[in-house]
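Below is one structure, written out as structure tokens, with a few remarks after it.
One protein chain is absent from this view; the other protein chains keep their places.
The block that comes next holds chain A.
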Amino acid sequence: MTATAPAQVKKFMKVFLIVLAGIVVADQLTGRWLEHLYHRQRSGLLYRTSYAIDSTRANYIVLGSSRANHDYDPHVFEKILKTSFYNCGRDKQGALYSCAVLSAILERYKPRCILIDVTPGEFTQSDEGTLSTLLPYYHNPAVQPFARLNSHFENVKMLSRIYPYNSLLSNLLAGLNKSHKEDYKGYVKLTETAANDAIVPYMENQTVDTLKLAEFTRMLAKVNALRIPTFLIISPIRYRYTSFATVKACRSFTRQFDQVSFLDFTNRADWENAAEYSDNNHLNQFGAARYSGVIAAYLLNHQSLARVP
């Protein structure tokens, strides 16, 4: 280093430390404010997730992705089953999210029946990067192991207080308003109608995500040990489903666990009507009502059969 270099290093270190301290303070203050907003949610996506993790005590719950959230109408289930129902599905989530939410729920109470909506490519798609939705619950011991799977070094990233609330500011502000409630017990209806296009094949990647499969198996073993009837369901899609990695995995679960059943609604001629879909992956409010009726009737029948000595 030249003669002037040590002085320059000293100057730099001074500014660097001041800025670093500023960043830490700003991060802590902003993070605390966001955390405060998060816990004051009255409606919206974040409220529904918090409610599913921290509050619901419904006898019947459904877990899963957007397909769970938009396809299972609690009005119908409550009417037919005459018991409480909560929809814990969330857009852009997969099986690991369901495991985390279920894990948190099981810490609090034992639901009477669990429905898990499985996407057609569930076990061949990685959930990495989508689990940031769990980061605000990182301090919940039941959720943390799943939140850590979001990416490498998640525990280091959590040193930032803002990080768990990344990109959530607008949701947080909107969720303060109770009148913005768009759901009924977690269910958000879709009102659009899909175009009546020809049904095309659904191409599923054939490589199974072993980590996801292992975590999901562990969760099923837990609910099985608790003797909770659990239904894995692939709800209707307007695709010709031709690859079966996920279906195979679901069938193997039914062989491993006596409390686990599997319902497959793929390739069903009675579920091809575009008028019942919002898009090829999601049912609209009319499709959801009919589909929920079918599932609820099945569950009712299943219950009565189970009661037969």
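Please note the rule applied: contacts are C-beta pairs under 8 Å (C-beta built on N, C-alpha and C of every residue); 3 or more make two chains touch, one makes a residue touch a chain; residues count from 1.
We take it that contacts and distances are computed from a predicted model.
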Record-based protein name (UniProt) of the chain missing from this complex, from "Glycine cleavage system H protein", "MBOAT family protein", "ATP-binding cassette domain-containing protein" or "Ion-translocating oxidoreductase complex subunit D": "MBOAT family protein"
Residue in contact with the excluded chain [from A:T119, A:S132, A:S278 or A:S292]: A:S132
Touching residue (missing chain; options A:L149, A:I162 or A:C250): A:I162
Selected residue (touches chain absent from view) among A:N59, A:N140, A:N171 or A:T193: A:N171
Residues from chain A at the interface with the omitted partner, ascending: 1-2, 4-5, 8-9, 11-12, 15, 18-19, 22-23, 26-27, 30, 129, 132, 151-153, 156-157, 160, 162-163, 165-167, 169-171, 195, 279
